[in-house]
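The other protein chains are all here in position, but one chain of the complex has been omitted.
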Amino acid sequence: MTKPISGVVPPLAIPLKNKELDVASLERSINRMIEAGIDGLFVLGSTGEVAFSTSARREEILREATRIVAGRVPILAGVIDTETERVIEHIKQAEKFGVDGIVATAPFYVLQGEEDVYRHFKALHEATDLPIWAYDIPVCVHWKLSPQFLMRLASEGILSGVKDSSGDDVSFRWLVRMNEAAGHPLQLLTGHEVVVDGALLGGADGSVPGLANVDPDGYVRMWKAAQAGDWATVKAEQDRLADLMTMVFVKGVAGFGAGVGAFKAALKALGVFETNEMPTPVLPLEGENYEWVSAKLREAGLLA
Amino acid sequence: MTKPISGVVPPLAIPLKNKELDVASLERSINRMIEAGIDGLFVLGSTGEVAFSTSARREEILREATRIVAGRVPILAGVIDTETERVIEHIKQAEKFGVDGIVATAPFYVLQGEEDVYRHFKALHEATDLPIWAYDIPVCVHWKLSPQFLMRLASEGILSGVKDSSGDDVSFRWLVRMNEAAGHPLQLLTGHEVVVDGALLGGADGSVPGLANVDPDGYVRMWKAAQAGDWATVKAEQDRLADLMTMVFVKGVAGFGAGVGAFKAALKALGVFETNEMPTPVLPLEGENYEWVSAKLREAGLLA
Amino acid sequence: MTKPISGVVPPLAIPLKNKELDVASLERSINRMIEAGIDGLFVLGSTGEVAFSTSARREEILREATRIVAGRVPILAGVIDTETERVIEHIKQAEKFGVDGIVATAPFYVLQGEEDVYRHFKALHEATDLPIWAYDIPVCVHWKLSPQFLMRLASEGILSGVKDSSGDDVSFRWLVRMNEAAGHPLQLLTGHEVVVDGALLGGADGSVPGLANVDPDGYVRMWKAAQAGDWATVKAEQDRLADLMTMVFVKGVAGFGAGVGAFKAALKALGVFETNEMPTPVLPLEGENYEWVSAKLREAGLLA
Partner (left out) sequence: MTKPISGVVPPLAIPLKNKELDVASLERSINRMIEAGIDGLFVLGSTGEVAFSTSARREEILREATRIVAGRVPILAGVIDTETERVIEHIKQAEKFGVDGIVATAPFYVLQGEEDVYRHFKALHEATDLPIWAYDIPVCVHWKLSPQFLMRLASEGILSGVKDSSGDDVSFRWLVRMNEAAGHPLQLLTGHEVVVDGALLGGADGSVPGLANVDPDGYVRMWKAAQAGDWATVKAEQDRLADLMTMVFVKGVAGFGAGVGAFKAALKALGVFETNEMPTPVLPLEGENYEWVSAKLREAGLLA
């Protein structure tokens, strides 16, 4: 049985070079994060370009990531797709690489209701022995997984954890409380890299911060301080990381191009990624936007 | 060069049997619609379960549909997926079957901006010689293709047509006007089966009505009356079809399960489909909901 | 009993001068529309600045409008406000001026459910003998009045009509059909000035086009042609008006400032309004945006 995953579990950003996976950069990035002390890795998340990746590209990313990680930390694999049968295909693919859990969203594209979402997760559970994590990301799938619904899935043994990117910290707090009352069947990770401190104070089991690709040390320090009950240090680290996260406030670009675009620009500036190439049809940050990201790295003491 | 597609172009509903494609029912349904006089067929649309279908299932549907149609009417193939590279894979698949055009949405799942959507369609155009139709369906992709944007794509030769399921008939009318002013580079089809009459009066080139799977004759009669300028008949047919369409007002079910669920129930009741099985995780309509659909068929004179 | 209102019922745009109601311009505008043959007037609609108007300003507008109209056409008065008791205050105000009906939205600002909306309209009905029109405008109140709900209100004698600005012409068609089946208890007017032709073909009782402040003759001609069953003329007028309506495509301005801003600019250019002043905090259209509006008037043959 897989040991519960907690702590810092970054969603792996993907280096590209001439539209191909840049394996050397990927290796640098993964090793850098593991050496910083991360507790797990989330491969093929939204940050990890899952929605842009063909089946072949997903397979390549899983193969290289599992090879590089080599069991040093547990791996969660995103299996995100529009509907159940397509998600099950991705699960079968992930199973081949011995991942420690899979992360699935509610179905999307087609409008459905809560009982459809329930049968979706149930069908995934029947199709695999891997632990299933629910990915609550209404900004992408336009459906909110309520705490009550997630606890229902937990009570039937369908779910092992939740990655919360819902933007709804009130709902997340209730989920933490209900989970506690039920004996903690779920591991609960927040994806809101700017308010991890509050989530940890409130009882979250960890975080999935995209920004940890850029500054894994900061998130690891914050996690350790939280474990030690040193909330002043937790808050100070979070403040520093919240300021660093303003790298995404670039001009004339929004969404994925701004968020993951800034992470890739930072990783290039730090010498971790060779390029900051983005998947089609997104453009990389350039010029003053690239400079903005570099300035934020310097302010945070990450770049000379 | 492909002749412009106009008139009645139903989005093909998919018969299933024990989770497999029911080819015999598919054949009955396609032949029935062609014999009724439809002007084209849209395979792998939202109604056509594109979001539920694995790559293998999409291939099977394309193979069987093109085989059955056998050139009697033009075929548009949906190539709907989250982002560009995945859509291009579906285009390559569709090309093998000699379809007459492909139908693509804006990228979805990941948040993007208009220039990303522009580069997306441009990349599709560079990847194929097939005519490209834009599928404007914000309820699924959460992005509205504005008339100005569509005309920009038209002016660059990227688009050949639009399937409008935006729910925004004001915007569609402006699109019709702008398209007229630009020399009619686009074929413009409405997907709103309940107000096709108004769209035709306003200058639409045709319709893509899911309900035409159930009553192709009605839509063909409406189209012919519109061609003849007989608007009283157009309106009378539309009234009858609007009433028939209330088959989707079932109890306790919404979205795809209600809409396509009602069409499949009707096709089963009419003896066209052997089952009204739905793709996982959606349930078929049963009991009083199935009876409701049958009652609507009887009221419309389609069932004894 | 009030005679059913049908035909062209423009929502009255409000001329301002130094932040005060410009009565002379109001008189010119109302007389111009009545002389063009409009069938009624909707005072204090969204176009009519109801949301910007204090109670004193609302009273002034009602007093002047009823005085100027002087019974030549029926008047509907908007009584739009956040919740029931405040709406009832506006109803009492409107009653003093002998209007022919009041127009109310669902409650807004505070989140509620359908039964609250039901009790809201029921409470309005209990508070007045005036005919009540439901104003379906989800873009402002973030609640859609379903056809089924509206027919429930109709069946209880609570409603006399609907002004539909929902943007949902599918839903409107079903409302028309249900209303017909129930013996036509409601008068149904569309607010979508760009697709009035389709609404009339589909059975609407008339329209409430903001653009009719600018070109009342066009809408009156369209209505008369529809009454005569001359759909080619209906369509041709609508095409012309749809083109004229592109006056709202101004640069750098959206929403009320673009829509009503363009109408006021046009009315100033036509010499009907003395100024195109907008209510605080909205700015009037100026410079190239004002020129754009004027150009559209010239293209439509309304300005030399």
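Worth pointing out:
Each chain gets a letter, A, B and C, in the order it is written, and its residues are counted from 1.
Convention: a contact is a pair of C-beta atoms (placed from the backbone, for glycine too) under 8 Å apart; a residue touches a chain by one contact, two chains touch by 3 or more.
Values in this document were obtained by computation on a predicted structure and should not be read as measured data.
Taking every chain of the complex into account, the chain not shown here touches A, C. Summary of contacts with the chain left out: across C:Glu27, C:Glu64, C:Asp116 or C:Asp230, the touching residue is C:Asp116.
Summary of contacts with the chain left out: across A:Ala123, A:Ala242 or A:Leu283, the touching residue is A:Ala242. Check C:Arg67, C:Arg86, C:Lys251 or C:Arg298 against the missing chain and you find that the one touching it is C:Arg86. In the complete assembly, the contact with the undisplayed chain comes from C:Arg57, out of C:Arg57, C:His192 or C:Lys296. Although one chain is not displayed, chain C still touches it through residues 46, 51-55, 57, 80-86, 89, 107-113, 115-120, 122-123, 139-142, 253-257, 279-283. Listed by residue number, the positions of chain A touching the unshown chain are 148, 167-170, 173-174, 177, 192, 194-195, 197-199, 201-203, 229, 231-232, 234-235, 238-239, 242-243, 246, 249.
The definition used in the following text is that only the chains that are shown with their structure count from here on.
For the touching copies chain A and chain B, the fraction of interface residue numbers used by both exceeds half; the interface is of the same-residue type.
A separation of 49 Å divides the Cα centre of chain A from that of chain C.
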